[in-house]
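For this depiction, one protein chain was excluded, whereas all remaining protein chains were kept in their positions.
Now for subunit A:
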Amino acid sequence: MANTACFMIVSKNDIPIYEAEVGTVPKKEDAAHQHQFILHAALDIVQDMAWTTSAMFLKAIDRFNDLVVSVYIKVIHTRLMLLHDSRNDDGIKSFFQEVHELYIKTLLNPLYLPGSRITSSHFDTKVRALARKYL
């Protein structure tokens, strides 16, 4: 499992709708916003890359010292972004695919307003389990 991994779902309006620290190393308190900052800046790159490729999985589009950002772009332009330090591309891809499915299930929930924050604890638990499995 990755030491550092920050997973985030960004809606099509660039709003973060889900965020989870899924690394094994506990997040440092004083570095609270670093991961957010890196992922937010990576949106610039995603925005450029999205038009140049039809692939959904864009691996390692940005790197920040030892950390790498991988992105999974969905049809509705929701982006699954992962900041990680591991190099397990296959695992990351599988992780994205599974989370994608999970997200679609969430979308099917009639009580979930698309584009709003995902607060479901079930979703959270599942994502963390997937992170343990694949990352």
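Keep this in mind: a contact is a pair of C-beta atoms (placed from the backbone, for glycine too) under 8 Å apart; a residue touches a chain by one contact, two chains touch by 3 or more; residues count from 1.
Going forward, contacts and distances are computed from a predicted model.
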{"item": "Missing subunit (named according to UniProt) among the choices \"Glutamyl-tRNA(Gln) amidotransferase subunit B, mitochondrial\", \"Glycine cleavage system H protein\", \"Trafficking protein particle complex II-specific subunit 130 homolog\" or \"UspA domain-containing protein\"", "value": "\"Trafficking protein particle complex II-specific subunit 130 homolog\""}
{"item": "Selected from A:36, A:97 or A:120 as touching the chain missing from the view", "value": "A:36"}
{"item": "Absent-chain interface as seen on subunit A, which is shown", "value": "13-16, 29-34, 36-38, 40-41, 43-45, 48, 64-67, 113, 115-117, 119"}
